[in-house]
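For this view, one protein chain was removed and the others were kept in their places.
We call the chains A, B and C, going by the order they appear; numbering starts again at 1 in every chain.
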Amino acid sequence: MTAALPTAPLHTVGPNLAVEPDAGTRKLSTAKAMQEAIAQQMRTDDSVFVMGEDVGPYGGIFSSTTGLIEEFGPTRVIDTPISETAFIGTGIGAAIEGMRPVVELMFSDFFGVCMDQIYNHMAKIHYESGGNVQVPMVLMTATGGGYSDGAQHSQTLWGTFAHLPGMKVVVPSNPYDAKGLMTAAIRSNDPVVFMFHKGVMGLGWMKKNRRSIGAVPEEPYEVPIGKAKVVREGTDVTIVTLSLSVHHSLDVAEKLAEEGISVEVLDLRSLVPLDRDAIVASVSKTGRLIVVDEDYQSFGLSGEVIASVVERAPGLLTHVSRVCLPDVPIPYASQLEYAVLPTPARIEAAVREAMGGGVAS
Amino acid sequence: MTAALPTAPLHTVGPNLAVEPDAGTRKLSTAKAMQEAIAQQMRTDDSVFVMGEDVGPYGGIFSSTTGLIEEFGPTRVIDTPISETAFIGTGIGAAIEGMRPVVELMFSDFFGVCMDQIYNHMAKIHYESGGNVQVPMVLMTATGGGYSDGAQHSQTLWGTFAHLPGMKVVVPSNPYDAKGLMTAAIRSNDPVVFMFHKGVMGLGWMKKNRRSIGAVPEEPYEVPIGKAKVVREGTDVTIVTLSLSVHHSLDVAEKLAEEGISVEVLDLRSLVPLDRDAIVASVSKTGRLIVVDEDYQSFGLSGEVIASVVERAPGLLTHVSRVCLPDVPIPYASQLEYAVLPTPARIEAAVREAMGGGVAS
Amino acid sequence: MTLYPALTDDMRRGMLQTMVLIRTYEEAILREYHADKSPGFDIGAGLIPGEMHLSAGQEPVAAGLGLHLTKDDALTATHRPHHVAIAKGVRLREMTAEIFGRETGLGRGRGGHMHLFDPETHFSCSGIIAEGLPPALGQAFAFQRRGTDRVAVAVAGEGAANQGAFHESLNLAALWKLPVVFVIEDNDWGISVPRAQSTSVQSNAVRGAAYGMPGIRVEDNSVEGVYEAAGEAIARARAGDGPSLIEVHTLRLWGHFEGDAQGYRTDLDGVPGRDPLPTYRNTLTAQGVLTDSDFAAMEASASELVEDAIDFAKASPTPSPANALDYVFAEGARS
Partner (left out) sequence: MTLYPALTDDMRRGMLQTMVLIRTYEEAILREYHADKSPGFDIGAGLIPGEMHLSAGQEPVAAGLGLHLTKDDALTATHRPHHVAIAKGVRLREMTAEIFGRETGLGRGRGGHMHLFDPETHFSCSGIIAEGLPPALGQAFAFQRRGTDRVAVAVAGEGAANQGAFHESLNLAALWKLPVVFVIEDNDWGISVPRAQSTSVQSNAVRGAAYGMPGIRVEDNSVEGVYEAAGEAIARARAGDGPSLIEVHTLRLWGHFEGDAQGYRTDLDGVPGRDPLPTYRNTLTAQGVLTDSDFAAMEASASELVEDAIDFAKASPTPSPANALDYVFAEGARS
């Protein structure tokens, strides 16, 4: 732990990179795309390092760091004790001194043991210092359920992070966005929370959607933080969603297309900043809005999306509904968990209801 | 610390009490009303005790426990170390064994050092146990700004608590509701988070609204958890709000009444459960909705209120706007803090805009 | 003076019996867990879905503790809870049904293997590292305030001893002289992180001094060592003399969780030779306390209990999706 690194300039953001270049043909899993983004930035910027539980030889419980310690060694890919407050705070202090830590919180569910460092320090120091101190740090964390990991290991909680000001929050749904958003996050001079759903990583040991493997350019590039993306165009109903639910929504959209129902799917990709213009633009076409969110329904993302539309275009909506996780701890038994998750079946029913003109409850 | 208490029956909720009785004429501050509610329950139920930082001889930094140690002694009114995780968890364990702890988290801003005990344990154990284990505990905490206490001591954060399932959340705005909700919270078999704004306590050392002192019945009574209250009837605009913002909204409503603008003010009082029927009922009369919330605007309460209306009655709203704390850490300097707080001036402007038919931005 | 009974041969056989029961149980869960996850391991599939942390190798901690505890004492466990649950006397059928996610389970299928709650034996566990400690303090607090001599035992891994909750809990327990015993299971690993990479001291026992409480380390995964250390500590707690800290050097016989290839693990070769079950069996045999037929009988009764529990679980109804929202609250808004 004593090897010295060359001093890196403070807050470099490196060379300009391509923004959302053509995807090309090379296919990677989301996990591999994240690993590649981190590795490329570590090669070009000595101030970047990775820290967290089991990020070393294990390669990250959800494979976010596989292979990194082999290339960069234990002084730049660092296994920590189970001391989230201490090591996240260590990331903050290192960032204040001009390093660019990529710190992993193994599950977002664990935020409760370390949230003070995250929301009262990482997120507030830049403002409290009147812009004199920057905290260029990435906090990456695994989210989501669907494999019976119980109430303490299945939550997404992005609404909780997005509600608290001072940190950017990105939530990629696929390999291309994961690499581009991770690259942008590491190069950003602001703290960025990078929340990846276990179900989009393309892990060999978990049920996976075919879209968890996709085309990814080899060279470094950025996906802009704060820009949503229409991942399927449609005219009848707008589904605003993110992360694994994007996959389910696309599956439903494809199925219903055969019946002539045209569903537009908007992948938010970022929650902070939230691309409200893109949301309104889509709903302006369809008039019907369904928010699909694996986070708890109340006081979170789904309400914010709906309110943002109504504020900007009061008369616009002819239909609105939510397909979210109801306000219940996530049950263990599959039969119960899949009764509360935003499944394709629930999404499909919501779309049909929207076309029927009624209001989903 | 070794004096033994008589064993109390598990999960007693005591005798039936009056529900929202006539207020009578005796006036108390909100702080005194809370103290009285706690003292009355401690007298009738030996399993009730109070625990927290400076709740003993100091009487609570915001006077929530003044006088209790003098009556009940240090074995039932217990000063703790600065170890929120340990003492909140101690409350949870004691509640599991049938006691009824009233635990104070000095500022809601400190949730980040102890949220795991709160949201993954206090709030989830009942569900995870299939209803076999109850956690009859009250977590009371001070919220809010307006006196230049800076970004780490001025937050309300009720949206953060309300988003996470398994705990009830109440937010009284006045002495009458504070006593009735505290009494209901202590007697509830569910965990209840009791969030009191420093500005409604009627403290001698802080700017106060005249409504922070009001009529309170002497006998124990309950205000039902989950019921909002129309605190002023009106026909033109509905303001849905809570806590200190209720006072500001009423002041604005009174002022504008002289101009013939009729404002209805709905005091939510509880966030979990949220009284959506009361919200829709009021907006059904006025068609115009303004949500006034001192919590951060995005991904929280204000969006949930608006979405809940649109879901239930899509065509209902002719106008909607929010007067909230924008997504910024709370600044120290008064000029800046009062630029972001939901002040009477901002509320008044929003009402005028609503009457003009425009949409507030 | 000893504050607890000296070990008799019956008690020794009893501890071995408990160890056998635990091992038999974990082997059965292992079998059932993997039975229907192939081809291609899918963690969410099968009769037992989700993460599975088994305790094989750590039986001595449970067996040595269990002899001192009554069902009125409390115990909080971790994400690896089965061994201590069994030693605490948690009902095997209902616990197994919970692991199978059935309506007859301890939590009606809502909790799962990391969230076992048994009010009858005051047993609970949590999947968040070290966060099971604070609630144990509260149970001990209630026991103390009611003038009983009941104790609470809080179990955690060596990795958990570097979490803030550990520190806060030991300080508060010592300060208030709560009847708590903290038991650290040092199995050398926190998932893939070896103890030397997580902990700045050789033994967590030394950390007792930071709270003015006795700290002792039991070496060699010795069930009798655990019995002695736990006896002292529990007697001390019952007498009102406050908490103690015990660290046991135990063994993670299998992976961190099922599916863990353990490629990171440098000590694998030595592991089989450190299995505490044959070790203790041989000790008792050598001492003439145990015959082969005694042991065969232990295995037979263990299998019977375990298979009965598994049959019960499998025969139990799964929860109805229609009831997924039940039990969030004990009561609606009271009005």
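Just so it is clear, a contact is a pair of C-beta atoms (placed from the backbone, for glycine too) under 8 Å apart; a residue touches a chain by one contact, two chains touch by 3 or more.
Every value quoted in this text rests on a predicted model; they were computed, and no experiment measured them.
> Of the residues A:Gly60, A:Gly91 or A:Pro342, which one touches the chain left out of the display?
A:Gly91
> Among the options C:Gly147, C:Gly212, C:Gly263 or C:Pro278, which residue touches the chain absent from this view?
The missing chain is touched by C:Gly212.
> Which one, A:Thr80, A:Ser173, A:Ser249 or A:Ser308, makes contact with the chain that was left out?
A:Thr80
> With the full complex in mind, choose from C:Thr96, C:Gln163 or C:Ser316 the residue touching the hidden chain.
Final answer for the missing-chain contact: C:Gln163.
> Quick one: which of A:Lys32, A:His121, A:His153 or A:Lys229 touches the chain that's been left out?
The one listed residue touching the chain not shown is A:His121.
> Using the touch rule from the top, list residues of subunit C that touch the missing partner.
Contacting residues on subunit C, toward the hidden partner: 162-168, 170-172, 174-175, 197-201, 206-207, 209-213.
> State which residues belonging to subunit B touch the missing partner chain.
Residue positions of subunit B that touch the missing chain: 53-54, 56-58, 61, 79-83, 85, 109-110, 112-113, 146-153, 204-207, 326-329, 331-336, 338-340.
> Please identify, in ascending order, the residues of subunit A that touch the omitted chain?
1-7, 19, 49, 75, 80-81, 83, 85-99, 101, 113, 116-117, 120-121, 125-134, 136, 165-166, 168, 184, 187-190, 222, 224-227, 270, 273
Keep in mind that, in the parts below, only the chains that are shown with their structure count from here on.
> Go ahead and note the Å separation of the Cα centroids belonging to subunit B and subunit C.
That gives a centre separation of 39 Å.
> Touching two or more other chains, which residues of subunit A qualify?
85, 109-110, 112-113, 150-152, 327-329, 331-332, in rising order.
> Which residues belonging to subunit C are in contact with no fewer than two other chains?
Residue numbers touching two or more other chains: 107, 109-112, 115, 126, 128, 131, 164-165, 328.
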